[in-house]
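One protein chain omitted, others in place.
And now, subunit A:
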Amino acid sequence: MGKIEWAMWANEQALAAGLIYLTGGIVGVAGQFRGWQFAAFGVAAGCFVCMLEYPRGKRSKGTSVARTGQYCFTVCVKAFGPLTQNYYVRALLHAALSVPGGFMLATVLGCVCLGMASLIYLSAAIHGEHWEPILLTKEVKTAVGESIKEPPSNPPPRPPAELRRKRVEDVEGAAYVNPMPVITNE
């Protein structure tokens, strides 16, 4: 399928799964269903997955479009270093988080959706992808006008060497008036 970056789709799927897991969990807890403890876990897991997946990773080719307000999440996710960068870890994490959802009806859908996301992340990991944060790099700009304080790098413009060479045959013609008064240092 060409240069597909599986992680991009896995990210969308995982975010959706997180929301579904969370919603199912809320229904289970609010309705006081049998096995509501699994639903409570679903709420926590759903929130966690949403926060982990909200910051979009940088695409290896092309422009990456960040989600609104994802900067704080990017910083948090980046802080965990290799744990969040590696997609094998993510695949395993999502698979593990999805298992308790299967024990209760309200969270079953969250479980299967997160399981799908885990599989897509596995595919991403096998293809050698990893998560890179989208962070704006600050460009170093020298203020305009600073260069005036540095010494000149080029000599001043002057006529070509042939004209400057002293003409012995026409000393009178070669003379010129100095534009600046030449004052000797006594």
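Assume a contact is a pair of C-beta atoms (placed from the backbone, for glycine too) under 8 Å apart; a residue touches a chain by one contact, two chains touch by 3 or more; residues count from 1.
The working rule: contacts and distances are computed from a predicted model.
Q: Report the protein name recorded by UniProt for the chain absent from the figure; options are "Vacuolar protein sorting-associated protein 33A", "Large ribosomal subunit protein mL40", "FAD-binding FR-type domain-containing protein" or "beta-aspartyl-peptidase".
A: Per the UniProt record, that chain is "FAD-binding FR-type domain-containing protein".
Q: Which of A:F33, A:F48 or A:Y71 touches the chain that is not shown?
A: Of these options, the touching residue for the absent chain is A:F33.
Q: Using the document's contact rule, name the residues of subunit A that touch the chain not shown here.
A: 1-5, 8-9, 12-13, 16-17, 20, 23-24, 27-28, 31, 33-34, 56, 59, 62, 65, 102-106, 108-109, 112-113, 116
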